[in-house]
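Here's the structure, in structure tokens; my notes come after.
All protein chains of the complex are present and in place, except for one that has been dropped.
The chains carry the letters A and B, assigned in the order they are written, with residues numbered from 1 in each.
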Amino acid sequence: MEEDEDMIQKKMMFVMRKAPHGSIYPYEGLEVVLITAAYDQDISMLFIDDGVYSLKNEQNTEGIGIKGFMKTYFALEDYEVEKLYVDNQSLKDRGLSKKDLIDVNLQYFNRDEIKKLMDEQEILFPF
Amino acid sequence: MKIAILVLDGPYNHEASDTAYNFTKAAIEKGHEIEGVFFYNDGVINAAKLMEPPSDDRNIAKRWSELGGSGVKLTVCIAAAKRRGINDDVVIDNAKIAGLGQLVEMAVAADRLITFGD
Partner (left out) sequence: MLHTVNKSPFSHNNLESCLSFAKEKDAILLYEDGVLGAQAGSKLESIIKEALKKHTICALKEDLNARGISKTVGGIKVIGYPEFVDLVVEHKVVPWL
């Protein structure tokens, strides 16, 4: 890893708003998250709109022949990616609640709080 | 100002690659420094040198390659490229296939990062 201890740390937010499997964005987005974590950046992931489906429990991709990546979410803590933010309204709009999501450490926010969190970022990556 | 460009979509299917190119040119014309253009997701296909569109259409790969020749750093993500059949044999001149770490370094070094995609 080409890590540089003196590298500037920036606040980077990964805005996950696309559903998994229908496109590769959430999966390849997660790969960027893992690499960015290795560079010791201040990372957060924000799950909004269809992006909340990446966190849905009981996903089984066997029938579509696409590799699932839910397990990676359980490993994020090991990469020190600990800021996983979920938009309450996006869940509600889709008839989902906290109990429908995988058992990882998620933080739930309302829109006004999310606006503030977004505003604090230096870079926002859409996936 | 140093601006980094991230391209997440391939050529032709959508307008993303055209917008990214037009934006990059406009930024250079305004005197800004382009920290780099990074191709990810289907964006890596922008760097496939075998593309041969009809002669009255723009050649997206050639256009990027020329921009690279003028000094703009073009980087193609190796993992995304491998998935999509892009390697050193078919990548355009003036672009380099490299790891995702290059994207992070570009993001850290630039004052701004803007993403184009589908």
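Simple rule for what comes next: a contact is a pair of C-beta atoms (placed from the backbone, for glycine too) under 8 Å apart; a residue touches a chain by one contact, two chains touch by 3 or more.
Fair warning: this is a prediction, and the values are worked out from it, not measured in the lab.
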item: Touching the absent chain when the full complex is considered, from A:V15, A:L76 or A:L101; value: A:V15
item: For chain A, the residues touching the chain missing from this view; value: 15, 17, 48-49, 89, 111, 114-116, 118-119, 121-124, 126
item: Touching residues on chain B - with respect to the absent chain; value: 1, 3, 8, 14-16, 19, 22-23, 25-27, 29-30, 32, 112-118
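Here, only the chains that are shown with their structure count from here on.
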item: Centroid spacing, where centroids are CA-atom means, of chain A and chain B in whole angstrom; value: 25
item: Chain A residues touching chain B - in the complex, by the definition given at the top; value: 1-2, 7-8, 10, 12, 24-25, 28, 31-32, 35-36, 38-39, 41, 123, 125-126
item: Complex contacts: residues of chain B adjacent to chain A; value: 6, 8, 40-41, 79-80, 99-101, 103-105, 107-108, 113, 115, 117
